[in-house]
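Data first, discussion second: the structure below is written as structure tokens.
With one protein chain removed, the remaining protein chains of the complex are shown where they sit.
Labels for the chains are A, B and C, by order of writing; each one numbers its residues from 1.
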Amino acid sequence: MAKLKVAILGATGTVGQRFIQLLDGHPWFEVAALTGSERTAGQTYAEASRWVLDTPMPAAVRDMRIMSEDAALDTPLVFSALPSKTAGVIEARLATAGHIVCSNASDYRMDADVPLLIPEVNPEHLEMIAVQRKQRGWSGAIVTNPNCTATAPTMVLRPLLNAFGVEKVLLVSMQALSGAGYPGVPSYDATENVIPYIGGEEPKVEEEPQKMLGDLVDGRVVPANFTISAHCNRVPVLEGHLVCLSIGLQRKASLEEVLAALSNFRALPQELQLPSAPPQAIVLREEPDRPQPRRDRMTGAGMAAVVGRVRPCALLDYKLVTLGHNTIRGAAGGSILNAELMYAQGMLQS
Amino acid sequence: MAKLKVAILGATGTVGQRFIQLLDGHPWFEVAALTGSERTAGQTYAEASRWVLDTPMPAAVRDMRIMSEDAALDTPLVFSALPSKTAGVIEARLATAGHIVCSNASDYRMDADVPLLIPEVNPEHLEMIAVQRKQRGWSGAIVTNPNCTATAPTMVLRPLLNAFGVEKVLLVSMQALSGAGYPGVPSYDATENVIPYIGGEEPKVEEEPQKMLGDLVDGRVVPANFTISAHCNRVPVLEGHLVCLSIGLQRKASLEEVLAALSNFRALPQELQLPSAPPQAIVLREEPDRPQPRRDRMTGAGMAAVVGRVRPCALLDYKLVTLGHNTIRGAAGGSILNAELMYAQGMLQS
Amino acid sequence: MAKLKVAILGATGTVGQRFIQLLDGHPWFEVAALTGSERTAGQTYAEASRWVLDTPMPAAVRDMRIMSEDAALDTPLVFSALPSKTAGVIEARLATAGHIVCSNASDYRMDADVPLLIPEVNPEHLEMIAVQRKQRGWSGAIVTNPNCTATAPTMVLRPLLNAFGVEKVLLVSMQALSGAGYPGVPSYDATENVIPYIGGEEPKVEEEPQKMLGDLVDGRVVPANFTISAHCNRVPVLEGHLVCLSIGLQRKASLEEVLAALSNFRALPQELQLPSAPPQAIVLREEPDRPQPRRDRMTGAGMAAVVGRVRPCALLDYKLVTLGHNTIRGAAGGSILNAELMYAQGMLQS
Partner (left out) sequence: MAKLKVAILGATGTVGQRFIQLLDGHPWFEVAALTGSERTAGQTYAEASRWVLDTPMPAAVRDMRIMSEDAALDTPLVFSALPSKTAGVIEARLATAGHIVCSNASDYRMDADVPLLIPEVNPEHLEMIAVQRKQRGWSGAIVTNPNCTATAPTMVLRPLLNAFGVEKVLLVSMQALSGAGYPGVPSYDATENVIPYIGGEEPKVEEEPQKMLGDLVDGRVVPANFTISAHCNRVPVLEGHLVCLSIGLQRKASLEEVLAALSNFRALPQELQLPSAPPQAIVLREEPDRPQPRRDRMTGAGMAAVVGRVRPCALLDYKLVTLGHNTIRGAAGGSILNAELMYAQGMLQS
């Protein structure tokens, strides 16, 4: 069967590069168009991009020509690695023109009619597309994936909320350098240092999870009713956001029940065997000193949420540590998995 | 006036090296004896120690002979950089023999009759020495300084507790490599990584602050009545423990009141102009991205507690970030300041 | 066909772990025995080893019992990850008892009757085994692979020596932390630093290449007739030894000829399609800033020698930079490729 042709918006940046890397050899999707700024339009991808990933640039894209971001695309599915703000207008135009846009940008994430999707967490939120189309008159649609820091904690909260309810979350992140893009954080700042601040990050982390964990009522999300307080820090790690969580539950739960909820978690992408779905959405580590970003970020090919150090908290109920690969599951891989879910559910056709 | 002769126990380790570095040229104290393991006894300090600090080994100690840790000392003041467990017996023997032992080890910290001292926080706890002597029949005494991670947060909590009361503290540390001593953390573990676990650290951080912030009633400490929950992490930073705190207060306080309490804090060591006291015990940074370990750890010659990012917390009342130099204020420098306070108060004579 | 059963000596260390990682799923060899110190003998591998690699411990070895290093082995092929000195006696005993020992240790490397082997460089040196057996009365044999730093430069020198002769080599290494084993270099030394010294390394790098590049005359190696001067440095990189070389040739050669010699290099392991042979033994990079350790060390699954920045040298003839993965091609992978060559040539039978 012919593969579905896809475009990548903002293909030369670091998230764009991850899309290209992850889509290389994809069983369902085939990269057919790449867009970039006016400056790079017309160049080959090899000329236009400064490839920074640690695997070689896939041969299939080397000689593809970069299109302007305003070019008309003829691919049914579009992955957007555009920066916030730039994304808004371009993605809307494509959705108007009938494209399904799986976007990593933050512009539409919190809009009431736009799914903020993690297939293991809230696959039913795709129903919001009907509302979106009706309200906006679009024949296409925009589906977003969350902030890279919010992703793994939200996955880990899913079974806890299901089983025990969640009331409070105190969250402290230690985020990787790649989260700032390229060139991103200067090495003169990052070396042998921690920067206890990431502009604009804490508000996203404090509000996106509740939307994803919310119930869909009449096509609208009722956000999950708990409060998050976040401290976000940048640490000298290349990839992988480590997050310390203290969690207050609604109902009492023993440590065994909590561990069981985490390790027994099963979800739709695994059931559907989506190509990018990790074998286990949540991987529970039992060693006292795991997960570690460098050693565990590639769990499930970078698509799993890894959790460890689950233990009682003297203030709330439980403490634990999560790890997610920020540019795979937390960015490009998350968008791709969203598209795979839509494809598997017949919402995309070639 | 002749300087007071002091000994350093465990002088060849990293904390011992810091004692030597910080006591070089000290106006009141003069290093007169160094102890080490049986293996190094008899060697010169230059032979026995693998000097790892970034300033040169002081000339005054190069040719001093290492004494066995069991040797009789004739210095009234003894600084202990011994590892926990080793410290217990040796320090007790010295206190019995009339020495004042300022110890960085954890063995006696939580004993009911042993001061756990930060001169800016609880100078009056030195009164416990009378109880200690009476109960143990010692002519000397043991005075301890807290865990390196607990130090800066406790200093910052002092004015908050004074002004508003403290009810709850959620604490997440990002601790420097030097905290593990030498050789300490293998570079193969620490490079481009975070280790979300430090053996034995969280319990100390969760109980030492309340003792220091407690009131002295009839010679005994009534611990401050609040709960701490700690997550401790190791990050690839050489020196300086950065700590994210969420703090619940007993009484409502505006952000301005909190900032004022922090920046107006005055304490005894500054009033007494103790030689190692930083000009300001608490230094408040107003930039959004400070304190940073590498850039701010030497504030007040490594003796200040730096605090920044003070802002409301959605769960508790306020969030902030503290930084303290772990091997200066959090170890050797803390012990020296304790001794300076005792000296200034006439508790030590040459 | 049944796989050949192999043992790994010193299986719990970092090189031992690489052997286990690389042999997992090997098409010809199957790990059947693991040895360790007296202390770990009898434990399972999961109990005995502190696994430090970034991929999970293979399931096949988790429950294997560690044997004492003095145990009698019944595997025809033995891989040795023993430290130098320990290796000497144990490897000799196994060779006496009829085992083929592919050793990563340095003890026998420079012995006149022991092959120091890189299959792309000097496969014919395996003929030395006949001499070895005759002289030592062994029914087995010892075959060694070179020092990790010497490996990639020697591979790159092979075609240059063939085509133009080599007269002089000035070599400056920037070596990865993993080369020091585990725990190896303390993070307190390695962070934000370079250590311009590695004990015992420079002599090995200065004499091993000439043996490998030498001609075999009557079963004995006549070392290649050129001089190497080496400076060895440790840099804060996890894996991958980067080496700057200035090379004086015997015959004039144009830059084009040099580049052609490097990129046209073909060798026996590729011809024989040995399982661990990289598609190309030497990979030539043309970008001005490659190879880089982190980005290029996994070229050819960590088995290729990567070379770049080939340009004229004002003092000797050409300058270039080589990169080799020090614990794959430079250690365990090198030994395995040596065994594969012997297997393919019928020198090993199950």
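Definition applied: contacts are C-beta pairs under 8 Å (C-beta built on N, C-alpha and C of every residue); 3 or more make two chains touch, one makes a residue touch a chain.
These figures come from a predicted structure and were not determined experimentally.
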item: Contact with the hidden chain (one of C:Ala46, C:Ala72, C:Ala130 or C:Val194); value: C:Val194
item: Candidates C:Leu9, C:Ala81, C:Leu94 or C:Met174 - the one touching the absent chain; value: C:Met174
item: Contact residue for the chain not shown (choose from A:Gln132, A:Asn145 or A:Ser178); value: A:Ser178
item: Given C:Asn162, C:Thr227 or C:Gln345, the one touching the chain that is not displayed; value: C:Thr227
item: Which of A:Val52, A:Ala92, A:Ala224 or A:Ala314 contacts the chain that the document leaves out; value: A:Val52
item: Missing-chain contacts mapped onto chain C; value: 168-170, 172, 174, 191-197, 199, 206, 227-229, 231, 233, 235-238, 242, 244, 246, 288-295, 308-309, 313-316, 319, 321
item: Residues belonging to chain A that touch the chain removed from view; value: 14, 52, 177-178, 182-192, 236, 238
item: Touch list for chain B against the chain that is not drawn; value: 54-55, 191-192, 294-295, 298
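To be clear about the criterion, only the chains that are shown with their structure count from here on.
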item: Central chain (by mean CA position); value: A
item: Distance between chain centroids, defined by C-alpha means - chain A, chain B (Å); value: 42
item: Chain B and chain C, separation of their C-alpha mean positions in angstrom; value: 48
item: Contacts with 2+ other chains: residues of chain A; value: 191-192, 294-295
